[in-house]
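Only one protein chain is missing from this complex, and each of the others stays in its spot.
The block that comes next holds subunit A.
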Amino acid sequence: MTDVNLTLAKSFGLNEEEWGKVLEIMGRTPSLTELGIFSVMWSEHCSYKSSRVWLKELPTKAPWVIHGPGENAGVIDIGDGLAAIFKMESHNHPSFIEPYQGAATGVGGILRDVFTMGARPIANLNALRFGDPALPVTKRVVDGVVRGIGGYGNCVGVPTVGGEVNFHPAYNGNPLVNAMTVGIAHQDRIFLSAAAGVGNPVVYVGSKTGRDGIHGATMASTEFDAASEDKRPTVQVGDPFTEKLLIEACLELMQTDAIVAIQDMGAAGLTSSSVEMAGKGGVGIELNLDDVPQRETGMSAYEMMLSESQERMLLVLKPERSNMARAIIEKWDLDYAVIGHITDTGRIVVKHKGQTEADIPLSPLADAAPLYNRPIAETLKPAKLGPITSHAPLDQALMKLVGSPDLCSRRWIFDQYDSSVGGQTVKRPAQADAAIVRLDGSNRALAITTDVTPRYCVADAEVGGAQAVAEAWRNITATGAKPLAITDNMNFGNPEKPEIMGQFASAIKGMAAACKALDFPVVSGNVSLYNETEGKPILPTPAIGAVGVLADAAQAVGYGLVSGLSLVAVGDTKGELGCSLYLRELLNREEGAPPPVDLVVERRNGDFVRAQILSGEVQACHDVSDGGLLVAVAEMALAGDCGAELTGAGAAEYWFGEDQGRYILAVKDAHKLLAAAAAAGIPAQHIGRSSDEKKLTLPDGLAISLPQLREAHEGFFPRWFA
């Protein structure tokens, strides 16, 4: 028998004060299983103990929000009686230890969060951050993560339609894998997790339980060190085929009236699902683990309660419908087992082999969960960018930038992801600023994107937080869609360090201001802390996943150019080079303040651009972000395989500055657009024309052929993996 004491509690991630609370709640020394339940429910990953005080600062309401944070995923009204259900979630720690399975199970987990609410998943996206590409380990992690995302997403048949990738040495020992799923449900068929009905059966559906992933949630709540490799057994193994069966079986069962409540078994598996379902419903729950389908022999109650075996769901059913439910689940060759029932005791009771292995009152487990208002160090505002004495010629700078790891084509990655399965993908990767997916049986389409610029966040977390939200809003807008809501995935370092909590608090402040100004509430999210290796934190990375809607999918525009159009830059260009990629890639400097985000201007410019697109005047539209105007034009030319001639006398600051709130519109009638912009008081400049020649002519008269430009843009990944 293992002795249950403070030492063991500490090894499970609880501190002395938390151990004291456990003793107080239990009135006795807890059993091993009970300690396991407390430690995972009170882990950072499950309890949000360091972040909750700040998360409540975020706006979460709007007339179109059906369910905000607190459910498995956020739910918004997208018209026609339909709802979009979506969330983004991290799988950072597992993805460093075992990149393929870490990323694959990240995709699997976020899919379950969405279909558990009754939605058919229609799109996956991934926001990825990796370390220095010069390191062999980075190459191994990129390869494994990309294969893992593809291996899982392709098999379950949900198109992977977008995402983003950054590289920075700060992610060397701690890559970020943030997976987002968007699903569609009818508004009157949304399923929640609150259990009800004393005596109702608690039913286990899906894969069998094994010893994989035990204490995964605890692992995700600590820093990495050299011994982290030893934690490989805490990484789960994914089975996308079973997930596919689970999706179809659950959606079929959801067509009936059998389900009272449903929740996936994610982090902390059977523990968190049963505790949360009973807790939310204000009831009790009794489990008999003898009936849990098991993949291995001799599993203890502790192991079963903490296992993070994948592809499992917990359901509370109406007893009179359970036979029908069993028939549906078994049709899909999945395990179906009644493993307990709902009680009125307000306690979770776990029995195994005739013994009571755990008996814990639920409300103290939830209510007494630790909540920390951790000390914050004010983040210093960055110094102004120092003088720049010499610039590179425009053509050389452009070629370098479009080929740099952060800006080069992601084709090598998305060519490994099935982006068209489902038959509804209107804009695939690298065609538009947001992925566009039509809704089955409707003309409507969703626009979906993920965004954050970590180098801005590390320089100024408040501006960076606002910029992440604003860029997501802009990317949705640039397709013509109306931005509706976001999910946030907060990736930060060790919250016990005041400077990290300072970054967190500042980022939230910036995000909240942007959400408010843009009517863009947060409806779901995830926090990943302790992203540090050997004491070195990652760049603060509040990744934003955003969803917008188009009433008619045919109105969506991409950024690929066609010939014979005028290019008009909308929004003011002052030439902000602080924290820019030009500064980093060409001048080897990472300094200065990020470009300011003026939320009033952002909204005004975006609303103007969207109206222009919906009026049918715009043939192509691209937001101006990393790399500035010239990079944006180059991307438009490559996407359309169409040349362009640029005019104007701007210098490097003008062409590579990363001023916010800007778009490039390709239109037939520039005068009309310029007049409309002038009438609205919005700065707009004619910057060039698309042409029939396959070359990009720069304002200084030098020309780069499109094949040359493409080779520079698309060469990086294939060369790296050749």
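The criterion applied here is as follows: a contact is a pair of C-beta atoms (placed from the backbone, for glycine too) under 8 Å apart; a residue touches a chain by one contact, two chains touch by 3 or more; residues count from 1.
Methods note: contacts and distances are computed from a predicted model.
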| item | value |
| --- | --- |
| Absent chain [UniProt protein name; select from "ABC-type Fe3+/spermidine/putrescine transport system ATPase subunit", "Acyl carrier protein", "Septum site-determining protein MinD" or "Phosphoribosylformylglycinamidine synthase subunit PurQ"] | "Phosphoribosylformylglycinamidine synthase subunit PurQ" |
| Listed residues A:Asp344, A:Glu378 or A:Asp415, member touching the removed chain | A:Asp415 |
| Touch with the omitted chain, as defined above, among A:Glu24, A:Glu57 or A:Asp333 | A:Asp333 |
| Among A:Gln236, A:Thr425, A:Asn605 or A:Ser691, residue touching the chain not depicted | A:Thr425 |
| Residue, one of A:Asp239, A:Glu308, A:Asp460 or A:Glu576, that touches the chain absent here | A:Asp239 |
| Residue among A:Gly131, A:Gly150, A:Gly571 or A:Gly661 that touches the chain left out of view | A:Gly150 |
| Touch criterion as defined above, residue of A:Leu23, A:Ala134, A:Ala554 or A:Ala678 at the omitted chain | A:Ala554 |
| For subunit A, the residues touching the chain missing from this view | 147, 150-151, 154-157, 239-242, 244-245, 332-333, 414-426, 428, 438, 440, 553-554 |
